[in-house]
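Removed: one protein chain of the complex. Kept in place: all other protein chains.
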Amino acid sequence: MKYINDPNRMQIEIIKRTYMLSIIPIVYALIAGEFETLLGFILGLIISTLLLRLRVLNIERSLDMPEGKADTFIRNRYFIEYLIYFAVLVVAKRNPSLNFLATAVGLFMMKFTVIIWAIFDMAKGGLQNKLKDYKDLKEDKYEKGGQ
Amino acid sequence: MVEFSPETIEMVIRSVSVIAAGLALIAGIGPGVGMGFAAGKATSAVRRQPEARGSIVTTMLLGQIISGSTGIYSLVIAIYLVFT
C-alpha cells in the first residue's frame, strides 16, 4: 500500500483494483449466459463505488468536529448508508431482471479486494524480509571465509 | 386431532418470517457503534498530529469498508425472509 499518505490517490487505487478483480465474475456470467447475474453484479459494483466516495466526504467532514459530535455524526451517516443498501437490495429482489445474490456480491466486492490486497502485501513484506536475512547471512559467511 | 386450514398455515409462516426479519435487522446497530468509536478516536488523533491527516483518513476509510459489510449480511437475510 504505497499511497497511504494521499486519500485521493488511494481511492483511485481501490476502485481500479476492485474493477480488475471483478472482471472474473463478469466473464463467468457472460460465458454462462446469465444476463440477470451480470446486471445485478454491475448494479452492486456501481453502488459500492459511489458509497466509497460518500464515505470519504463524510470522514473529511467529521475530522474537524469535537469528539462526541463526530461519533454521532458518523453513526447517523452509517444508518443512512444502511437505508441505501436496503433500498438497493429491495429493488434487486423485486425486479425479475436483477439477480438478488449477485447484487449482494457486487456490494461486497470492494471488501474482498481490500482483504486480498492486504494479504498480498503481508506476503510480499515477509518475503522481502526473508531475502534480506538470507543476503545478510551470505555476506557474513563470505566475510568469515575471507578471514 | 388438531388441524390447520391452508390459510392458517400461510399466516403463521408469514408472520413468523416478518418477526424474524425484524430481529435480524438488530445486527445493523453493531457497525454503527464501532464506526462511531473509530471516528471519535480519529478526531482526537488529528488534534494531536495534524500532519498525519492523510494517513488517518485512509486508515478510517479502509476500516469502514471492512466493517460496513456485517450489516449487509443481516440485511440480505431479512429481505429474503420478508419477500418469500
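For the reader, a short list of remarks on this structure follows.
Letters A and B mark the chains as written, and numbering starts fresh at 1 in each.
Everything below uses one rule, namely that a residue touches a chain if its C-beta (ideal position, glycine included) is under 8 Å from a C-beta of that chain, and two chains touch if they have at least 3 such contacts.
To be clear about the criterion, contacts and distances are computed from a predicted model.
One chain of the complex is hidden; its UniProt record names it "ATP synthase subunit c", one of "ABC transporter substrate-binding protein", "NAD(P)H-dependent oxidoreductase", "2-aminoethylphosphonate transport system permease protein" or "ATP synthase subunit c". One chain of the complex is left out; on subunit A, the residues touching it are 1, 4, 114-115, 118-119, 121-122, 125. Touching the omitted chain from subunit B are residues 1-4, 9, 12-13, 16-17, 19-24, 26-42, 44-46, 48-49, 51-52, 55-56, 58-60, 62-64, 66-67, 69-71, 73-74, 76-78, 80-81.
One rule holds in what follows: only the chains that are shown with their structure count from here on.
Distance from the subunit A centre to the subunit B centre is 18 Å, each centre being the mean of its Cα atoms. The touching residues of subunit A, counted against subunit B in their complex, run 4-7, 10-11, 14, 52, 55-56, 59-60, 62-68, 70-75, 78-79, 81-82, 85-86, 89-90, 93-94, 100-101, 104, 107-108, 110-111, 114-115. Those residues of subunit B lying in contact with subunit A across their complex are 28, 31-33, 35-40, 42-44, 46, 53-62, 64-66, 68-69, 71-72, 75-76, 79-80, 83.
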